[in-house]
Every structure is written in structure tokens, then in C-alpha cells.
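Working notes for the structure below.
Left out: one protein chain. Kept in place: all the others.
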Amino acid sequence: MKRKSLITAAALLAAAGAIAACSPDQGKSTANAGGNDASSCTNTIPKKQLPVVTMWGWYPNTQLVVDNFNKQSNEVQVCWTNVGQGGDEYDKFQTAISAGTGAPDVIMIEADRIPTFQIQKALVDIKNYGFDAVKANYSDGAWKDVSIGGAVYGVPVDGGPMAMIYRKDIFDKYKITPPKTWAEYEQAAQKVKDAGGPLFGDLGANVPAVMMALQIQKGATPYAYDPAQPESIGIALNDQASKDVLDYWGNLARKGLVGTQDQFTPEYISGVINGKYATYISAAWAPGYLTGAGVGKGEDTGKFAVAPLPQWDSANPMQVNWGGSAFSVTSQAKNPELAAKVAYGLYADDESLTDGWTNQIIFPLNLKALNDPKFVDLKVSFFDGQQANKEVYVPAANAYTGMTYSPFGQYYFDSMTKQIGAVIDGSITGAQAADRIQEDVANYAKEQGFTVQ
Amino acid sequence: MTLLIEESAASTQKKAHKVRGKVRLREHLMGWLFVGPFGIVFLALLIAPLAYALYLSLWQKKLIGGTNFVFLGNYVKAFTDPTFLSGVWFVVRFSLVAIPLQIVIALAMALIVDAVTSLFTRFSRLMIFLPYAIPTVIGAVMWGFLYSKSFGPLTDIFGLFGATAPDFFSKNLIFYGLINVVTWQWAGYYMIILYAALQGIDPSLYEAARMDGAGKWQIALRIKIPLIAPALLLILVFSLIGTLQFFNEPQILRYLAAGTIAPGFTPNMYAYQQAFALANFNYGSAISFALGGVVFVCVYAFLFFTRKRRSFL
């Protein structure tokens, strides 16, 4: 009896050991893997003799982009890991910063997060590592979003010029034309509702970046931040424009004109597929996402179209941006100069860019692609052949002038999400939400040692 | 916990007289030899991190101005921080509803499968226990889908009665939505523990009671439940500790209801957000410690309370 149990236990141990031994990253070789260790790449490195730069990113076609880069480069190879998307990746990066180890050499981040990491000295200024050679490849606005003061903390890849995606079948059925202003948007919503139609749009608590962009569109300037004086920051999250926009959406929700579903959830996708929402206020990368989620296929084919974002003042239109990412070099990079080569070169070759925009995964900021007639004139199949880039997205991108982001983006968005949630459940008005966000974020800033103006 | 310690102490005293002085040293040695390996792990992975967390929680880190010693400042902040307090209030309320509900269901099921031996009850026993084999994270993912109005069954079920399905992700109902998830997840496990305890009762006791004219219900209430009271107490304490540390389920359902489940929804989620999303390990540690204090107080209050009333169980 005893022998048998012992044998069982020994066998289990042996099995555990065997599995451990089988996995390629056993024991000590995995120390700091995913970050600085090249042994844990998702991709295969073709030129093994070259030095390796590690990279985190989540573009759906990253594999192809990395392969293209590695094929062309004779100086350096990229080792890529996908540690999660957006917030998940930032949490990992943040943790690695705190731990002082575990971060990759190059990281994909959204432009609005750059100040958050820069203030922790987690990013490297790459201006002296070949900026002049590629400067002309991007617009000044694109550079502005990744720069702080005179320093450059990222290489722009894609942007998210915003627009209004709508369902042609619903618009036809209720005889409405795409609204040009937010007042018209509300009227159209009311008209559809009165006729017993579906919801007109959606106010999602989990997309605070949209709310921020829409507030900026009305003239809000959430942050005033000069990196020359990093300890001082201006926070204006409850000015009239911010309040108005929150109130506007709060009212639409209260009147039942728009839904209050979190976006990107299965519930929301299902709603988009089944025509539960007449419009979707979103960015240029949205069609690729929706296609992947199963929208616009089967019965839905060709039902979608896109129109410019409604305006507050049609005489002075204002274009805004949602999402879009850059490649940054982290301060844990072993060889920043080499890492900068990767940041500048990755997703900058024609083949990768073309793959990105044909599949609508990215709205390219690289002028080579942006000015490419093939890109501009593309007849987008998701929009039933509409020349969406030429008509809507490219003009919107060209009119975009950049924004100033805060060094505590995570806290700001968390706070915003919470208060939008409160607006949705009707416990506070939009204006009250703006006041609370202001108070919350300002307190946090003071607590973190900033002087708030 | 004190109950348990005293009981074990009593049993040691029984054999105390057997020990002779000569063997004492050897006994000390062997005792530590057996306990030692666990002791080392315990010190390295529990005591040391706890001490370190305590140390960390006495400092404050700022984006501007670096790290400063603030002594109990983080605790003062935590116990005046509305987010932390509302998180604590939530898990306390949640415990007060979820735990009795789970225990009552588990007890009822255990009594049924204990009293009725049929193929069906044996099958039921397995099926009810099934959710315990599901990681809480996966369970939360599954319920996240089931709560969906568009492709969960709720719309169909409520539609049968001509009603609209409730939205368990709304601020008013998320409490019940989560209650349901944890009940589904844990009731079967508690049922098995109670069932095992029931099976351990000497059947001759029932026979004697029946002779005295006790009915089924009386046997269940007067004999079975009092006899498994220690097992009940054990699972009550464990579920209390577990529920106050609520993390996995709301963390996963956050992906579906970010507006309803804020990052500070439960104290543990708040600690996670502070430490890993905002890089504030100091305040995160303080919150963890403060939560540990709350758990300690709740468990002791509960044990004190049940001890006084134990005779009624």
C-alpha cells in the first residue's frame, strides 16, 4: 500500500518535472522573459547572428509586420510578444517600470499614454537617433501627438480620425440623411424613435477616450501641460464645453434615444449586427474591427456607410481623434539606438502599410501611405464601395491639429468611466459628472505632487 | 479559529504524561524536522511578504517629489477614502447576503442527497458539484455570456412570461448578478463538505431517535444539523474570508460592464488597480493590509457571535 502511494507521488513529480523540462523556456532561462530576453518571441527570428530588440505590440497583423522588418533589416532583428491589448499591456508595462525590469526595448502605445510613461522616465527621447531621416514621413500634427516639448517619445503608426458610421437601411427606412450637426443628430434620433425605430447611437462607459474627443471637439482643453515645468499642470475637465457634451449624451440616454451598452462587448457587437443602433460614432480603424467581429457579413453586407462626424458649429468644423498608436523606446532598452532603429522602421515599409490599410486595421499616418492614391481612392467593401478615405477619413485626419494629454491618463480614464456610469444609471447629470471628474482628477494630481492650476 | 486551536491543544494534553524527559530533545528535533520544510516556505512566502508589505505601506510615492515616509498616513487615507470604504461596504453587504444563501442551499441539498439514496440523487450530487471544478474566472466568463440580453437565455426565459429580462450588468442588479455567480460556483463545494460530514454520522443515532418517535424533519433539525455544526462553522469562516477578498469574478465582468464595475468596486480590486495600473505599490499594500484588518475583525466577530450561540445550532 505504502509503496504504491509513494510510487504514485514519485510518478506525479516526475511528470511535473518532465513537463517543465519539455517547455522550451525552462527555469532560469525565462528570467525576465517577455521583456528583455529574446528567448520568448512569438515570431521566429530569421537572422540569428544579428542583435535582437524585444517588442510588445497588439496590431492584428504584427506577425507580418515583424517578419517584413526582419527580412529587410541587416542590422537588427525584432522579437515580438503580445502581452495583451491596451490597458492590459499598460498594466504590464507599468509593473515592469515599478520593478525596474521586465519591460521590452520597444513598445506599442497609444499616443495619449505617452506623457503617463514619460513622466516616470520610462521612455527614451529618440530625437537624436535618426529622427531627421524620417521627419518628412509624417505630418506635424502626428509628430505633435508623440512629442513632449522638444523631445520625441514615439514614432507614429496609425491614427483614429473620427467619423460617424451609420446603417443605410435604417436611414432609408426612416427617411433621414446623415446629420451634419449634433442638434440634427438629436432630431434624427428623436424622429427614428417616434417612428418606433431602433436606438440611434450608444453612450458607452468603457470608452472614455470617445467622450474626451467629443469634449475637445466642442472646444474643451482638458490639460495644459508644459514639460519644462513638469510639476505644474492645468486641469480643466468641468469647463462649459465638457459639461455640455456630457449633458448632451446624458440627455440622449435619458430620453432613450441612444443605448448605454459598454462598447466592444459581445452584447454591443450583437446589437450592431442586428441593427439595434443606427449610428456608431467611431474612428477610422472601426470597420476593420467590426468586420473581424462578424459585422457586415451575410445579410448585413453593404448596409453600412460613413459620414463626417457631426459638428457643434458647422461654420467652424473641428476634427478629433480616437486611438491610434506609436512605437516608443523604453528606458529599459539595452541599446536605445538600436531600439530606435526598430521603432522608426517597424510598420514603415510599403508592404506592411498596404496590408494594414487594405484590411482596415490601421489608418496610416505615414505620408507614403496617406498620400498614396490607391489608399485615398480605395473603395471600401465594408461601406459597400464607398470611397470612405477620400470622402471622410483623410479630410478629417488632415484637419486634426493634435491634443495635449495628461501624465495620469489611466486615472483620468478610470474616473471618467465611473462617472459616465453614474450618468447612465441616472443618479447624476452630465454637468455633475464633469464636476466630479474634475475634483477627483485634481485631487489625484495634488496627491501626486503636482501644482494644479 | 480559537475554537480549533483549543481543541487541538486539549488532545495534546492527553498524551502529555507519556512523554519522558529523555525523549524530549528527540521529539523537538523530529517535530521541527517534519514541520520545518513547510515552516521555511511559510516564512519565505507568507511572513516575509507580509512584513515587506507592512513596510511598503508606511511610505508614499509621488509622481513628483519621490518617496517619503508617512508612517500611518496611507491607512488614514484608506479609512477616509470613499472608494475604499464603499468597496468594504460592498463586500460586507455581499457577504451578509451571499454566504447565508449559499449555506442554506448547500445544507438543503446535502440533507436531501444524504436522506434519499437513489440513482438520481447520486447523479445530482455530481452535477451540483460540477461548478467547483470550473475556475472562478471561467465561471465568470460563462455567466457574462449568460447575462447578455441578446444571446443569453434570459430574454427567452422571461419572454415566456411576457416580461423583459433584467439587466444584471446595471448598477441596481449587479449585486444580484454576482450573488448568483458565486452561489453557482460554491454551493456545490459546500454541499460536498456537508454531505461528507453527514455521512460521517453514526446511523445508530437515527435509529435511536426514530425509536423515540422523531420524524424525518426532526431528525434533520435536531440531530443532523447540530452534529455537522463544526463543518458548517468551518465553511462559514472560509466563505467569509473568501467573500471579503472578492476579486476574480468582478474583475472579469468588468470587461463587460466597465461603467458599473469601477476599478475600486471591491477592496482587492482597488489594491490591484493602485499597485499594478497606477504603480502605487505603497498605497496598494496599505489597502491590502487594511482589508486584512477588516477580514480579521469580521472573522473574530463572527466566531465570538457563533460561540455564544453555539448551543442553538
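Letters A and B name the chains as they come in the text, with residue numbers starting at 1 for each one.
One rule holds in what follows: a contact is a pair of C-beta atoms (placed from the backbone, for glycine too) under 8 Å apart; a residue touches a chain by one contact, two chains touch by 3 or more.
Note that in this section contacts and distances are computed from a predicted model.
J.: For the chain that is missing from this picture, which UniProt protein name fits: "Nitric oxide reductase, NorC subunit apoprotein", "Cytochrome c domain-containing protein", "Acetolactate synthase small subunit" or "ABC transporter permease"?
T.: "ABC transporter permease"
J.: Out of A:128, A:274 or A:371, which residue would touch the omitted chain in the full complex?
T.: Residue touching the chain left out of view: A:274.
J.: Of the residues in chain A, which ones touch the absent chain?
T.: 1-2, 5-6, 9, 12-13, 15-16, 19-20, 23, 25-28, 30-35, 40, 42, 58-61, 81-88, 92, 95-96, 98-102, 206-207, 262-266, 269-270, 273-274, 283, 285-286, 288-289, 291-294, 297-299, 323, 359, 361
J.: Footprint of the hidden chain on chain B, which residues?
T.: The list for chain B reads 1, 4-5, 7-9, 11-12, 15-16, 18-19, 26-35, 37-39, 41-42, 45-46, 48-50, 52-53, 56, 105, 108-109, 112-113, 115-118, 120-121, 123-124, 126-139, 141-143, 145-146, 150-153, 155-156, 184, 188, 192-197, 199-200, 216, 228, 230-231, 234-235, 238, 241, 244-245, 247-248, 251-252, 255-256, 268, 271-272, 275-276, 281, 284-285, 288-289, 291-292, 295-296, 299.
One rule holds for everything that comes next: only the chains that are shown with their structure count from here on.
J.: Please give the residue numbers of chain A that touch chain B in the complex, ascending.
T.: Checking each residue of chain A against chain B gives 87, 90-91, 94-95, 97-98, 119-120, 204-206, 230-231, 260, 262, 265-267, 270-271, 274, 407-408, 410-411, 414, 417-418, 420-421, 424-425, 427, 447-450.
J.: Touching chain A in the complex: which residues of chain B?
T.: Chain B residues touching chain A: 62-65, 145, 148-151, 169-172, 255-260, 262-263, 273, 276-279, 281.
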